[in-house]
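What you see is the complex with one protein chain gone and the rest in place.
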Amino acid sequence: MSHPHTPPFRVAISTGGGDAPGLNAVIRAAVLSALHRGWECYGIRDGFAGILAPKDYPNGGVIHLTRDTVRGVTSQGGTIIGTTNRGHPMRYPTVGPDGKIYERDRLDELVNGLAAYGIDALVSIGGDGSMEIAAALARKGVRVIGVPKTIDNDLDGTVSTFGFDTAVAFATDCLDRLLSTAQAHQRVLVVEVMGRYAGWIALHAGIAGSAHAILIPEIPFDIQKVAEKIQRREADGRYFSIVVVAEGAKPSGGSVSVIANEAGRERLGGVGDKVAHALQELTGRETRLVVLGHLLRGGSPTTFDRLLALRFGAAAIRAIDEGQSGIMVALNPPIVNYVPLDEATSRMKTVPIDCDTILTARDMGISFGNE
Amino acid sequence: MSHPHTPPFRVAISTGGGDAPGLNAVIRAAVLSALHRGWECYGIRDGFAGILAPKDYPNGGVIHLTRDTVRGVTSQGGTIIGTTNRGHPMRYPTVGPDGKIYERDRLDELVNGLAAYGIDALVSIGGDGSMEIAAALARKGVRVIGVPKTIDNDLDGTVSTFGFDTAVAFATDCLDRLLSTAQAHQRVLVVEVMGRYAGWIALHAGIAGSAHAILIPEIPFDIQKVAEKIQRREADGRYFSIVVVAEGAKPSGGSVSVIANEAGRERLGGVGDKVAHALQELTGRETRLVVLGHLLRGGSPTTFDRLLALRFGAAAIRAIDEGQSGIMVALNPPIVNYVPLDEATSRMKTVPIDCDTILTARDMGISFGNE
Amino acid sequence: MSHPHTPPFRVAISTGGGDAPGLNAVIRAAVLSALHRGWECYGIRDGFAGILAPKDYPNGGVIHLTRDTVRGVTSQGGTIIGTTNRGHPMRYPTVGPDGKIYERDRLDELVNGLAAYGIDALVSIGGDGSMEIAAALARKGVRVIGVPKTIDNDLDGTVSTFGFDTAVAFATDCLDRLLSTAQAHQRVLVVEVMGRYAGWIALHAGIAGSAHAILIPEIPFDIQKVAEKIQRREADGRYFSIVVVAEGAKPSGGSVSVIANEAGRERLGGVGDKVAHALQELTGRETRLVVLGHLLRGGSPTTFDRLLALRFGAAAIRAIDEGQSGIMVALNPPIVNYVPLDEATSRMKTVPIDCDTILTARDMGISFGNE
Partner (left out) sequence: MSHPHTPPFRVAISTGGGDAPGLNAVIRAAVLSALHRGWECYGIRDGFAGILAPKDYPNGGVIHLTRDTVRGVTSQGGTIIGTTNRGHPMRYPTVGPDGKIYERDRLDELVNGLAAYGIDALVSIGGDGSMEIAAALARKGVRVIGVPKTIDNDLDGTVSTFGFDTAVAFATDCLDRLLSTAQAHQRVLVVEVMGRYAGWIALHAGIAGSAHAILIPEIPFDIQKVAEKIQRREADGRYFSIVVVAEGAKPSGGSVSVIANEAGRERLGGVGDKVAHALQELTGRETRLVVLGHLLRGGSPTTFDRLLALRFGAAAIRAIDEGQSGIMVALNPPIVNYVPLDEATSRMKTVPIDCDTILTARDMGISFGNE
């Protein structure tokens, strides 16, 4: 790759943050769409580390992405160009002269690095952090398009993000498996899923997987109410229950004490662990915790997520071709549209507590632990 | 079930037309939602045959639907109350005095039959035909809510229908399986999928499953162009190709002759058979046909379809509770809304030929056989 | 069900112990095979509780099993007749006059209960405990056939048991999902699977799912060796590793101390928790624990398990028809044969440490933590 900037037009792609099913599909569609326009495509290795930490990459910090490079990756989990948690370019950890670690803004280095590689435009795939970097790069004059990535589905600017459907589908599969066992063993099973700020995964998987109670950040729960739900089921002859808990679920005032008393149990399982312990105490029924955690982050994307990711990848290149910059592609069914990067991450999309999905759950007798 | 109409409020449910993954989930959510309101629920057997052909049902043409009846059915294909192609109530086949079969309007009998069972409201789940019946019943004063069902996704009133995601997911799974074999055997594989009037399944599965050409009703194809796509691939060293064909795909003027010459081949495989035969002739490469057909109609719904179906079922009962009638529930992401039944089926939703999904496919180098 | 014993011949079926995918398939094949011979079939509810605790079953402690009862259950997890951990009939927990709980031998009551229901033969599906009860019943003159059930695959009398393939398949699916995430996050993931006495699940899933180390009860591990394996991978540029741990894996003498020092961490995660903590300490790399536990016990059986379970169910009825009693059906590929119940559970089938599967793993560079 010769450094002086000559045609053809060059697009760089970067994937940042945690794993999400569909990253490779975004890359594939972007690469094929760029090649289709006669452009060249390069992947920056491990987020922006390929540029910011060049000495770690003796074979080069960017990968030339060709038709062959992206063959067959649509259905593969992970990202072929790597991602990283090593450091946010605007707050990059650096050892100071005193040996302590300081944060340093390396954005200008990143801008210069992109220029040195002759990059004409950047497709930045990632979450909040990546969108923040993209917005800052755009303000510095880099032509950049963001592609949103969060399996939590908690981004306000887009109706869906890839990876979410895969996470919900696998969580539902797990609930299906646990149901017969809960019944056979006459147990209460508490299943903790991702969702620190929004309860989308817990809500969707809980309904589809026939959970009996669903605890989400948007609806503070009273552990007594949850226990009562289980007891009502037992009175009705059903000696088993499944409680789905989002990792960000929080008890309302009244129920804190029961849970908080469990000293020493706060380390591993988070809220799921506390809920499981409290329910066993309150109901007297053997209670087990299953933490799905990392199982929901990876794997082969569902068809829905494959298609969404491919559409996002192609739309990012199309946006560049249209002269766009500083925007994020978003799904606003049935169309893909553009959202200014500055607005894109300014608000979270939490579960509206009166949405029809919540109403569906309530009508089906599912408890949210608050009534 | 005593016939004189006394409280509690009684809801009947009917499923009409062909199989679609998610029917049982609609039923389950509707039943639980009705019970939650203190109502009773009854399923009419085999479409409306349970009422119109009572002597075929010695044990009764309606089934009392309880919490136990709908336990565990969310993930099951088919419909626990049966469906039927036996006869449209407004054009019911009847043997006349001359022994010939005539069509007879039995709508009044249906209205009376519902009244005789003390039914206060009807949830009619089905396709065009069922919505037409529902609209007619509403005009006769029956309180009726429609729930749309078409795995072809071709209904204009709603952004999605349950069953479609399942069909696309399975078709994509099949394409995944066929890809390595096409490559190993160096063959052209033509894969025919459902879609008589709209190419949604072919388009979505074709993109997600990495097809090389996709033929849909909305874009008339020139078989020569499809053959050229395959030949360009061969010139590039790829001695295999996958062509996805919607059953309603049609050749444009110029290519009719090549296909039409194949006398005697029109019986079984429809357009897929013709395309496969013509491609083998035009490219000289061994070509095989795989018809997915019925494989796409049934089976356990995906999580996406489960949730959509559950939301529709609960929304139908909620609509009754709100005093609605003559409407169809519909998805308008992120909400479920109501559409007048008369409008619901008046227009088809075909693939807009300039939608971003088509653009995505073109950018990825997929041919639609027209250029 | 009339109590005086009259023809036709009556078979009772009982399922005991924990959940295992395939129980319903055994029941279905047994019921259809019995009906095929003109016999009747009854399911005892919840292990033997339907007979020993009749007052808990106001509608009867046994269920008449018909063609309709078993329709469609082949693919369903759980057991339609229930299982129980309530009490082993030979050591049944009973409240004594002093209010304390004593164990009581209620085997004669069980024999009499079966006779009172007019049962001519019993098919007892379950693990060690159920086979012990079956053997004791046979000695008391009951005609009884055992069907082995253990997803751990640790029963010496049979080459395979149903449920094992399902457990291995799902554990492998989980490893597939975790692999891309481990790589993206540059983490060590410790995955604990079932296997208290035998490492079959860990071994098979670990190899099929490309784990880097597998710790099983049969090969005591040295945690230092496991850490060295991870460090060798890092030296080779692979900053992630997956370690599969059977719940019964044990450290060899030398490594106990490292693990045992972690006071207070022994509660939840068992050996997996200890291994994860020790590896983080030894390698300095962030380490996460995923406990699959109950996820492996339930769910829809794989095709392999369906077929094996159906063969077992039919074989049990065939054995009764041949006049057998006191035997367990077993798989000795390609045939199903009979094993005396007394011998059936006398020895465990652990992983032979020089079997070709272990050799395969070693040749592929997988560490067992002992060299």
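Should a chain be cited, it is by its letter among A, B and C, assigned in written order, with residues numbered from 1 in that chain.
In this section, contacts are C-beta pairs under 8 Å (C-beta built on N, C-alpha and C of every residue); 3 or more make two chains touch, one makes a residue touch a chain.
These numbers come from a predicted model, not from an experiment.
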Among the chains presented, those that the missing one touches: B, C
Which residue of B:Lys274, B:Arg297, B:Arg318 or B:Lys349 touches the chain not shown here: B:Arg297
Residue in contact with the excluded chain [from C:Asn24, C:Thr74, C:Ser241 or C:Thr345]: C:Thr74
Where the missing chain touches subunit C, by residue: 28-29, 32-33, 36, 72, 74-75, 159, 165, 168-169, 172-173, 176, 204-205, 207-208, 210, 302-304, 306-307, 310-311, 313-315, 317-318, 333-336, 355-357, 359-360, 362-365
Missing-partner contacts on subunit B, residue numbers: 18-19, 76-79, 82-85, 170, 173-174, 176-181, 183-186, 189, 264, 268-269, 273, 288-291, 293-295, 297-300
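Definition applied: only the chains that are shown with their structure count from here on.
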Pairwise touch network: line, ring, star, complete, or other: line
Central chain (by mean CA position): A
CA centroid of subunit B to CA centroid of subunit C, Å: 41
Distance between chain centroids, defined by C-alpha means - subunit A, subunit C (Å): 35
Chain centre separation (subunit A, subunit B; CA means) in Å: 32
Two or more partner chains touched - positions in subunit C: 76
